[in-house]
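What follows is an incomplete set of chains from the complex, kept in their original frame.
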Amino acid sequence: MTGKKAWSGRFTEPTHPLVERFNASLSVDKRLYRSDIKGSIAHVKMLARQKIILNKESTAIVRGLKEVEREITCGAFGFHDRDEDIHMAVERRLTEIIGAVAGKLHTARSRNDQVATDFRMYVKEATLEITGLIRNLQQVFYKQAKKHIDTLSPSYTHLQPAQPIRLAHWFLAYYEMFDRDVSRFLDSYKRTDVMPLGSAALAGTNFPIDREWVASQLGFSAVSRNSLDAVADRDFAVEFLFCCSMTATHLSRLAEELVIFTSSEFSAMELPDAFCTGSSIMPQKKNPDVPELIRGKTGRFNGHLISLLTLLKGLPLAYNKDMQEDKEPLFDAHDQLVSILTLSADMLGALRVDKERLAKRSEQGFMTAVDVADRLVMLSVPFRSAHEIVGRLVRHCEDRGITFTDLTDAELKGMDPKLARIGVGDLTPESSADGKKSVGGTSRQSISARIKEMEKEMKKW
Amino acid sequence: MTGKKAWSGRFTEPTHPLVERFNASLSVDKRLYRSDIKGSIAHVKMLARQKIILNKESTAIVRGLKEVEREITCGAFGFHDRDEDIHMAVERRLTEIIGAVAGKLHTARSRNDQVATDFRMYVKEATLEITGLIRNLQQVFYKQAKKHIDTLSPSYTHLQPAQPIRLAHWFLAYYEMFDRDVSRFLDSYKRTDVMPLGSAALAGTNFPIDREWVASQLGFSAVSRNSLDAVADRDFAVEFLFCCSMTATHLSRLAEELVIFTSSEFSAMELPDAFCTGSSIMPQKKNPDVPELIRGKTGRFNGHLISLLTLLKGLPLAYNKDMQEDKEPLFDAHDQLVSILTLSADMLGALRVDKERLAKRSEQGFMTAVDVADRLVMLSVPFRSAHEIVGRLVRHCEDRGITFTDLTDAELKGMDPKLARIGVGDLTPESSADGKKSVGGTSRQSISARIKEMEKEMKKW
């Protein structure tokens, strides 16, 4: 078949040269070569087991395929311009090595089920690589949390100081967020872990194949149940892209916070030089390039997701050439997510925190106001009234430029007699945080309990 | 508190009137009223159980809340322009009904955890409604499949006739597709089924609340483990939107096929008049409006997904007002998906198939070519060579305007001696289909086996 298309039998005109380049997916899909060859080996062994081809044919093909794999891996493989895709490149070379018997490899299968199988194998591996990297990042958050359980910090809503928290709590928020990402990726994995091979072009095959055996060889948990659907389905790829978008969105939230918290006005945290760059014109600059670039890549993931959703919109069954466009966005999403997860873990691990500044700032901004209100509530003031009283108290302090601890008993009484009875002055960031003993709260007790749970969870990873 | 903002204590200027309208989410979130009131009732009962408020206070509040719910449900509730959101509307009315004690309801919680809880309750219900409708649609495919197990039909790749299939196979392809959708929605449900209530503004609360008890009352399987994350998290909403997009994409594929298959050139199927409309100018038209509108709605789902992903990009923890924009796209996606799933099921159930035309067309277009090739392979011709021989055979027939069954033995021998030995002439669409005995194939045997499995699956729904 060397030099001829796999399908040229009935055609009278040659392919337009531009079309050849346009149709070719080799530059993109050669990345699937390992999956492709692994899949072919399992397929051909099964053909022999089922007496569809001879044992010696199978042996020759397997030997040849291994040689092809070796050549590609070590860079000795000569890809040709006329190889349409990785499947054709492998088979072309196989023919060169073992001769016409190579033509038996394609028995009982089609490129439609072959590429779907290769692609699923790739996505499964990519999923596991990514969940491993997310786990790694979660461990960094866990470590930082342990380190900063006694670091008091403002927390924010609307980027305005809200309540004092233990900084561990902030790190652990991200632990939880990324935990959901792992769960989502693994759920997606289940739907990817279904083998389409054996669906042939779309109708199944005339040969007595054993799909379950091939699936077990390739590590698939199940075989697809409808050949038409099996070759038309790219849901697993879209779902993988969605999981990537979600994780990238989380990384963008983290990145945004790092950019803000390391600004000179906040100066709450510092990124090591190793994660920053300077300016080609302003010698004093130290720019948080890594978090910015991570944030900037969010759009790329959303774009890839839209790309594939758009592709599938209104696409008739079963295979259509449009689907060739499925791999490039997924490969890029995979690469990019691996890259930003790795960097995020390294960067977070090296993040420096200005504990003193955070501690000091925790005392400002009336962040214990809710605690004052809660103490009033404990004296039976309805929460709404307590909220109002404390609102007036804040305004009173702001007008005078003082904080809660500066208030005299007389002033407190003047505002509301109950205020004098609740110890406004002894509220510290620490006591405020440690009041939050509810499950998931920011008290030392709640955080420690959560950390213990995490340690158990981590053992199961 | 009537007429005052829940937070007006420290403010000196009134809100800009445009801002009031702009900030208000009531017109959108009033839809959450049932969840909101249910959540409040559980919360207030817990407050009493934990001795945070008095039993009689709890009783009064619960009674009041039930009255509010009744008023909203029967349309007697007067929403005010100054009610910022559903939470404030409910509390304002509660105060009118039961007086100042209403102010105790907001003890130990914040709108941040309240709205997150309400929204999750809504999404959980919506998810179950949708999976119910998908199951319903799957049953329609199942029924049509049973009805059309003996209808032969062309199948398509690239919208070109590929191989004969039993039409049941086409219906069942969609069954499988939508089965994945249910699985995806249910996985998403798990991550939604976590209660944030008790996280308060973002740090947890000073009161000795019992979150697990509230969760059990509200039907949540778990409570959130980090208060900061709990109020900042909208992943469940994005994931719901993604699941909707995926299902809508599947419906768009179905809709596209219906538009094409009911075109007068295909005339393979017919939509009942009840699902079509005519033209205001061309009296002869019968337009497949329903599938077209379904297809046209795909973009709406993708748009909503992008909307929320964009919103979350780079959003610092914890709550930010941006997040108020989370509900409208989700509510619309929910409504629209309910609508198109319902219509799709009705439409598919009423779909008429032109069996004769499909049967006749299955005999055309050399769709048994792969069977010819496979028979050559069984005579030990390598598949690639067999493919080429049959390619030439097709061209030969096309040039003469004949089909495989018209070929004489002499012609066959002339092309390749083996061709004369394999019974080219006795290949029918039916025998072709029934050759595909592999799991998931289009043979009567494979389809029947799958239908039996389905029947078992359906019992578990």
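Observations, loosely collected:
As written, the chains take the letters A and B, and residue 1 is the first residue of each chain.
What we mean here is this: a residue touches a chain if its C-beta (ideal position, glycine included) is under 8 Å from a C-beta of that chain, and two chains touch if they have at least 3 such contacts.
Note that the structure is a prediction, hence the values are computed from the model and not measured.
Of the identical protein chains in this complex, 2 are displayed in place, while the full assembly in this structure file contains 4 copies of the same sequence.
Just so it is clear, only the chains that are shown with their structure count from here on.
Centre-to-centre spacing of chain A and chain B amounts to 23 Å, using the average Cα coordinate of each chain. Interface residues of chain B facing chain A in the complex, by the touch rule stated above, are 1, 6-12, 91, 100-108, 112, 155-159, 162-165, 169-170, 172-177, 180, 183-184, 187, 190-191, 198-209, 211-212, 223-233, 235, 238-239, 242, 245-246, 249, 252-253, 255-257, 260, 295, 298-299, 302, 305-306, 309-310, 312-321, 370-371, 374-375, 377, 382-385, 387-392, 394-395, 398, 433, 435-443, 446, 450, 453.
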